[in-house]
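Every protein chain except one is present and positioned as in the full complex.
Moving on to subunit A:
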Amino acid sequence: MTEGQTIGRAWHAGPAAPAVELREVSREYGRGDAKVRALDGVSIGFPAGSWTAVMGPSGSGKSTLLHCAAGLEKASGGRVLLRGQDITSAPDSALTALRRHTVGFVFQTFNLVGSLTAEQNVALPLKLARRTVSRQAVREVLEAVGLADRLRHRPRELSGGQQQRVAIARAMVTRPAVLFADEPTGALDSASARTVLQLLRTMVDSAGQTIVMVTHDPAAAARADAVVFLSDGRIVDQALRPSAREVADRLARLEG
């Protein structure tokens, strides 16, 4: 019915089965005159083993899309499927289990627990899931993000880039099916941002990680396999492996 949905389906029909799928998802905030429709019947599939960037002007519904897809927010309408499982009206216990085993999060504000060391922060999801925590495994993950020498540092003793790499390590330690990233480079200097993006790229290429990333930064989006553009709660455009310039142009068109 709209351009956005056709595009969504096209991406849905991509190379692999979708890890996450949204069907006619809408999300409304407020009531009466103050009602805001953040998502307006969005249908899209995010293929397993690929990296999708979601872009759009401020207020286009990017973050809401991410939150609904990850089960952090309930959709007002439509259905959300995570690895084929319908999570639209899952109870809290099911969503908790989901966060433990199926999804991982990385955010612009690194959201590390200030009182715990890097090592403890990474081990946290495993401990919460009551899984046996092998020190070795935790160290390997931190090594993989290049922080083997920062195990015992607390977040405030680390730079922004290092904190974000700890956050990525924490998200990856449970080997989630999908990694959700919300502006992961938004608070970083360009050198740190490049390191983090390279890390994500490697995870997709070598381990077949599925990543859904919301970003403002065309350079970051250009590292993804596909870019989806959102405007006023609808998917309006899409590009496969675009360059940073292409992304910037399309975004400029949307905002203009």
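Going forward, a contact is a pair of C-beta atoms (placed from the backbone, for glycine too) under 8 Å apart; a residue touches a chain by one contact, two chains touch by 3 or more; residues count from 1.
Quick note on the criterion: contacts and distances are computed from a predicted model.
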Identity of the absent chain, which is to be given by its UniProt protein name, from "Succinate dehydrogenase", "F-type ATPase subunit b", "ABC3 transporter permease C-terminal domain-containing protein" or "Protein translocase subunit SecD": "ABC3 transporter permease C-terminal domain-containing protein"
Contact partner of the left-out chain, one of A:Ser89, A:Thr109, A:Ser134 or A:Gln198: A:Thr109
Among A:Thr174, A:Thr210 or A:Gln238, residue touching the chain not depicted: A:Thr174
Sole contact to the chain not displayed, among A:Ala90, A:Leu124 or A:Ala137: A:Leu124
Missing-chain contacts mapped onto subunit A: 63, 67, 72-73, 92-93, 96, 99-101, 105, 107, 109-116, 120, 124-125, 127-129, 155-156, 163, 170, 174, 182, 187
